[in-house]
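Before anything else, here's the structure in question.
The other protein chains are all here in position, but one chain of the complex has been omitted.
Then we have chain A:
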Amino acid sequence: MATLTVTRPPFGGFSFENSKRNAVLEGNASKMGFNLPPARKTGTTICGVVFKDGVVLGADTRATEGMVVADKNCSKIHYISPNIYCCGAGTAADTEMTTQIISSNLELHSLSTGRLPRVATANRMLKQMLFRYQGYIGAALVLGGVDCNGPHLYSIYPHGSTDKLPYVTMGSGSLAAMAVFEDRYKPDMEEEEAKQLGKVDYIRPHDEANKKGVRAHELEAVHPTGDYKYKRGTTSVLSKVVTTLDLELVEESVQTMDTS
């Protein structure tokens, strides 16, 4: 029976077309005695999970400028209010400024109402602002917090649409993170379980080149990890010339800065 093969244009999701070829190439390369370069990862992965009494927000800490890492340990979890935090993916400036603007407005609003701000309010403010700018503000946000109605988690897209869900991911790594969530999420998890799930740890296999700092923030404490100190001798020293300068101390005075 003849089967009809139709060539399809490549569609989204994971493509495993080249895995066989890569395995062969890797085999050949190791026979020659060298390793293939490790996979390069760019962009952001942010995620959020609702657990029994709260929300866990997770984000990686790499900021890139094209193909160069601009900041190895930047904070992508922004403060909105004491009970609400927001992860930001997309244009770094946009996420930073947008969250700061809404944080400021929300504080004023909270003073005006005399109440702790609600996550839904922050969501409304963010979506209305982003919609007004028709997607030109490239901020994709994961907004999470706890208010009088319990824990809430929203994902907010640059054009201004929002989704209220028990678990969300955003950023270029969102597909990998969502795969993990879809596999392992359970409703009403304990805090530790949720933190373990949210830890971008699971994304690490996709990036073996650099160990990144990981921050998991659950509205109580920030736990930055990750160290980038290079060993002495990473860059080999070819020659060293020491010239002592003969200087004598002439005058020493101390001037205190006026910080009042």
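The working rule: a contact is a pair of C-beta atoms (placed from the backbone, for glycine too) under 8 Å apart; a residue touches a chain by one contact, two chains touch by 3 or more; residues count from 1.
The criterion applied here is as follows: contacts and distances are computed from a predicted model.
Q: The chain that is not shown, which UniProt protein name from "U6 snRNA-associated Sm-like protein LSm4", "Malate dehydrogenase", "Proteasome subunit beta type-9" or "Small ribosomal subunit protein uS2m" does it carry?
A: From the listed options "U6 snRNA-associated Sm-like protein LSm4", "Malate dehydrogenase", "Proteasome subunit beta type-9" or "Small ribosomal subunit protein uS2m", the omitted chain resolves to "Proteasome subunit beta type-9".
Q: Could you tell me which of A:Gly48, A:Gly90 or A:Pro117 touches the chain that is not displayed?
A: Residue touching the absent chain, from the options given: A:Gly90.
Q: Which of A:Cys74, A:Met97, A:Leu116 or A:Leu165 touches the chain that is not shown?
A: Looking across A:Cys74, A:Met97, A:Leu116 or A:Leu165, the contact with the absent chain belongs to A:Leu165.
Q: Could you please point out the chain A residues that touch the chain left off the display?
A: Residues of chain A in touch with the missing chain: 10-13, 43, 90, 124, 127-128, 130-131, 134-135, 138, 140, 155, 157-163, 165, 170, 172, 174-175.
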